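As you look at this complex, bear in mind that one protein chain is not there, while each of the others sits in place.
Each chain carries a letter (A and B) given by its place in the written order, and its residues are counted from 1.
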Amino acid sequence: MREMLQVLDIQQLTMDFGGLRAIDGVDLEVRQGEIVALIGPNGAGKTTFFNCVTGVYEPTGGRMTVRPPGKNVAVRLNRLKPNIITEHGLARTFQNIRLFQNMTVLENVMVARHCRTRSGILGAIFKNAGNRREEQEIVDFSYGLLEKVGLQMHVNDLARELPYGAQRRLEIARALATEPFLLLLDEPAAGMNPRETSELDALITRIRDDEGVSILLIEHDMKLVMSISQRIYVMDYGRLIAQGTPKEIAENPNVIKAYLGETFDA
Amino acid sequence: MKAQSLPFIRRAASEIFQSLLVSCWFMFLTFPIMVIKVNPLERTIDWQWMRLVWIGLAVFPLSFVWRWLMKRKEHGGGQDGEDSWQKRLGEKIRADRKIYTALLAILAVFVAAFPFMFSSYQTQIMISALMYVMLGLGLNIVVGLAGLLDLGYVAFYAVGAYSYALLNHHFGLGFWPALPLGAGLAAVCGILLGFPVLRLRGDYLAIVTLGFGEIIRLVLENWNAFSFGPSGIAGISRPWFFGADLSLGQHTVFLYFIVLILVGFTILVVNRLRNSRIGRAWIALREDEVACQAMGIDKTRTKLTAFALGATWAGFVGCVFAAKTTFINPASFTFMESAIILSIVVLGGMGSIIGVIVGAMVLILLPEYLRAFSEYRMLVFGASMVLIMVFRPQGIIVGVRQHYRFGRKESTEEQGERDAASA
Partner (left out) sequence: MDYFLELFFGGLTRGSIYALIALGYTMVYGIIELINFAHGEIYMIGAFTALIAASALSLLGLNGPALLILAGLIAVIYSAAYGYTIEKVAYKPLRKAQRLSPLISAIGMSIFLQNYVLLAQTSDFLSFPTLVDEFAFMEPVSHIMRSSELLIVATTLVSTVLLTLFIKFSRMGKAMRATAQDKTMAMLLGININRVISVTFIIGSGLAAIGGVLISNHIGQINFYIGFIAGIKAFTAAVLGGIGSVPGAVLGGLILGWTESFATGYVSSDYEDVFAFGLLVFILIFRPAGILGRSTKDKV
């Protein structure tokens, strides 16, 4: 097995809201090709963690760095705007689905090609050969992604008309269209039925294997988390209380006490 | 039989009672302002009791209609139904290329023949309506596509008009070179204003743009040395036509075609933009700012392009306006003008090109031809803005998104073009 390179490195991340400390000195890393889960009870600070990493919030303290694979550089994420972070190769989905409701499914994905394409206003107006080609590439690329997540029959439907599970998959396709090397999934299985969840399980693994994208996900569905992740971080009250392989986490008395207790048996 | 009809009668009675109540309430509400008319000169009072009766009689049935529409809206069934007949009609026209081309050809012939079929006066009115189509389409980029509520749009219109008027007055510059210059200046103003204010949340942005619009107007009114104050600028040259010495009527026809071509250009541009990389970014921004940024789109820059492009169009039309009237003063650029353009966009359907055209035609032509009602024009505008927002926020015509075909490897490009054109 080849050396696992680090792609995301978070050190001592801290986030205060007024007097409230939502995240308290969290260290976390994701290595290339890994699927890592971040779990914890509601209000533990997981989504806030995502918001800090993706630039929605500006953290009060700590250091966030990404190392795009294949490039020998480290990019510090602190103080970067969300769109710049996406350009560097991080993409995310949202806990409460945030699709562009009145655009079609295909367009939702096409929007995400924005930062990988160039056409400007003049290009759009005069439609020269280069722009036509680029537009066609956007369409084809996006369609390919929709096939991958199994939404090709819905291309021309409006996003708001999709069933819930399909909306979650569309969010993943949309995030992938930005060509990330690290994908942050915020509760991708929320609201899905068991069958959809197992399909999602396969989809996430496939994304990792085919696209070489590393994945960090927040999830409450323990069965999913235990089956797909190589490593798990556990947060509670803004702190990291445990980390390790699924097996270690399942046996960790702290975790069982703070969080898993009853849910894990069920 | 009786057991069935009794609850029905009871319900009908309660509905009637409700409407009576509403009707009484409005009679009470409008009593002082409608009935007691103060005569300012003689300081006497005219009692207009008939008005009260009319209010009562009008409100009573309207309240039924209101409740019925409200119920339909809550169940959501009605709207979908309407959308679908519109959709079906649209699809039918689009699917049958023959009908589509035929309709387009008839329209083209009518539009081209218009100034020769109708009087110069009618043509003048049509020019105004077409100018509002352009203004509406320009504002549609800002409000309809990018979702930025701009209440000071008329400021950029004024910039365009004054650019041409002043350049013409001081340097004798003609219409043709002034057209791009005026548009460019308006764009620059748009960027200068947009840069600081586009960070603001939607409703604050609306108020700031309103304030900015008023500032421009007040400056034009008071800075006599620059803008000649309230008396305005007269004697602006009409567009040059290969040095020909045109009569007034010929000038009108010429101007009509200039505006017509500009409208055509505008439709082409807006249509192409809407289904382009930039256009999708605008719509995405309107739909969800946070998600949009997370998809790698620069929020400020995207907003700025929409704002500047909208301003550019206002600048274009401003130049045309100055050339049409040959006289401008600040009174043409009040907030009401912004409100009219906004209601064209809102009524027609935000984001829809055909909607805006229909909106402009209805709002500008109807009051012109129904002279008797023209004093009620703003009253109707205001009321319809409220009603549209309450009952049909998407406007008269719903914008249709571009459809793509896959599978059989036909030319998706051409298909897209065709779909988009009729949307």
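Throughout what follows, a contact is a pair of C-beta atoms (placed from the backbone, for glycine too) under 8 Å apart; a residue touches a chain by one contact, two chains touch by 3 or more.
On a predicted model such as this, the values are computed, not experimentally measured, just so you know.
*Asks:* Identify the residue among B:Arg11, B:Lys37, B:Arg97 or B:Arg301 that touches the chain left out of the display.
*Replies:* Only one of B:Arg11, B:Lys37, B:Arg97 or B:Arg301 touches the chain omitted from view, namely B:Lys37.
*Asks:* Could you tell which one of B:Leu145, B:Ala165, B:Leu185 or B:Ala206 touches the chain left off the display?
*Replies:* Touching the chain that is not displayed is residue B:Ala206.
*Asks:* Could you tell me which of B:Pro61, B:Gly249, B:Gly264 or B:Gly382 touches the chain that is not displayed?
*Replies:* B:Gly382
*Asks:* Mind pulling the subunit B residues that touch the left-out chain?
*Replies:* 25-26, 28-30, 32-34, 36-38, 40, 43, 45, 51, 70, 73, 147, 149, 151, 196-197, 200-204, 206-208, 210-212, 214-215, 218-219, 222, 290, 335-336, 339, 342-343, 346, 375-376, 378-379, 381-386, 389-390, 393
Here is the rule we use: only the chains that are shown with their structure count from here on.
*Asks:* Averaging only over C-alpha atoms, locate the centres of subunit A and subunit B and give their separation in whole Å.
*Replies:* The answer is 41 Å.
*Asks:* Which residues, counting only subunit A, touch subunit B once they are in their complex?
*Replies:* Against subunit B, subunit A makes touches at 54-56, 81-83, 86-87, 91-92, 94, 98-104, 106-107, 110-117, 119-121, 123-125, 127, 132, 134-136, 138-139, 143, 152, 155-156, 158, 174-175, 177-178.
*Asks:* In their shared complex, at which residues does subunit B touch subunit A?
*Replies:* 268-269, 272-273, 276-281, 283-284, 287-288, 290-299, 305, 309, 401-404, 406, 412-413
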